[in-house]
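One chain of protein is taken out of this complex; the other chains stay put.
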Amino acid sequence: MLNADEVQAVIYEGLPAASEEGLRIEEVGARRARVRSPFRPSTLRPGGSISGPTMMGLADAAMYAAILGELGRVEMAVTQNLNINFLSRPAPADLIAEAVILRLGRRAAVLEVQLFSEGNDEMVAHVTGTYALPSS
Amino acid sequence: MLNADEVQAVIYEGLPAASEEGLRIEEVGARRARVRSPFRPSTLRPGGSISGPTMMGLADAAMYAAILGELGRVEMAVTQNLNINFLSRPAPADLIAEAVILRLGRRAAVLEVQLFSEGNDEMVAHVTGTYALPSS
Amino acid sequence: MLNADEVQAVIYEGLPAASEEGLRIEEVGARRARVRSPFRPSTLRPGGSISGPTMMGLADAAMYAAILGELGRVEMAVTQNLNINFLSRPAPADLIAEAVILRLGRRAAVLEVQLFSEGNDEMVAHVTGTYALPSS
Partner (left out) sequence: MLNADEVQAVIYEGLPAASEEGLRIEEVGARRARVRSPFRPSTLRPGGSISGPTMMGLADAAMYAAILGELGRVEMAVTQNLNINFLSRPAPADLIAEAVILRLGRRAAVLEVQLFSEGNDEMVAHVTGTYALPSS
């Protein structure tokens, strides 16, 4: 329903933090979205890996982007549940999130997100989550 | 092992974002920690509630604070898993996180966190998580 | 809306396995339920602890009992999400589950369950879950 640029505009309007962080919606469609979080040194934590909250925020944005891409301007869709497993230490590089809608019901959507460091095909984190959808 | 001010110093050294957001470690001890996230308009999302990633970041910091308070300077403790359920819309106000260690093993700690809006005793989010502990 | 015996009858009608296992709904009310799983040697796993699925099944039944106790005969309420952290090895003894409804919305309920071995106050597992509620 919305393309990547339109999804990015909706997210930037609604959530100034996403704009400040420079999140980029790279692809949207076919129940999927790919979102990039540009590397920022302020997100490093001891040991040199990127902080967990940075990864959780990116995963949440990628789920939201996949839903907006599928359903249009449902800005009031909200996260109900998010579960993240951290798998390997991300490199000090851009993070890429690949979200897919596993189930799209009338009232809720369940999604899966895989997170990677730019240029590395080892998954750094795996996320599942549920979004509550507004009544239409 | 560390008091609230010492825990805050460790967190600020390691994670500049926590310092920028003004996270305050209010209490630490007896396998618990209470952490405050001062209200910032940039964390609002459509509808006026505080963004999910803000709550996830606060919960993660509260778990880390409880572990540092119990074990001392284990900066390399890292989040393995975090599961959050969003319960009610937070007010545009400070967020308070109350973390408790449910189990402290040699290799991992399991924690629970309850999140509240300042001045309101209805829980806004409930979190459980696992931290991997460094080998000593 | 239903007392403990009525809840047990609804669960036994709907789920023969609960009856075979002898699950007992001990208390229901005030958004809570306590459910007992009598010890059965067939649920032991290597090392002598009770199997994970036994604990997951008990936690799920305790959530269902709390919802039936609060809302009446909503047999079509179904589990959407369940997250369990195993904390300590249960004794070869009855398991007790204490469930509480954290949030009761129109469309979904979020619950927390604590599991214990009979006669021991160390928690053996911690569960959170979401039930989807039928439209009324």
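Per-chain residue numbering starts at 1, and chain names A, B and C are given in the order in which the chains are listed.
As a working rule, a contact is a pair of C-beta atoms (placed from the backbone, for glycine too) under 8 Å apart; a residue touches a chain by one contact, two chains touch by 3 or more.
From a predicted model like this one, the values you see are computed outputs, not experimental measurements.
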item	value
Chain not shown, touching residues in subunit C	13-17, 20, 41-47, 49, 51-54, 56-57, 60, 75-76, 78-86
Absent-chain interface as seen on subunit A, which is shown	83, 85, 87-88, 102-103, 110, 112, 123, 126, 128, 130
Absent-chain interface as seen on subunit B, which is shown	80-81, 83, 107-108, 130, 132
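Note that only the chains that are shown with their structure count from here on.
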item	value
Far-end chain from subunit C, centres as C-alpha averages	A
Whole-Å separation of chain centres (CA-atom averages), subunit A against subunit C	33
Length of the line joining the C-alpha centres of subunit B and subunit C, rounded to whole Å	28
Touching two or more other chains - residue numbers and ranges from subunit A	80-81, 83
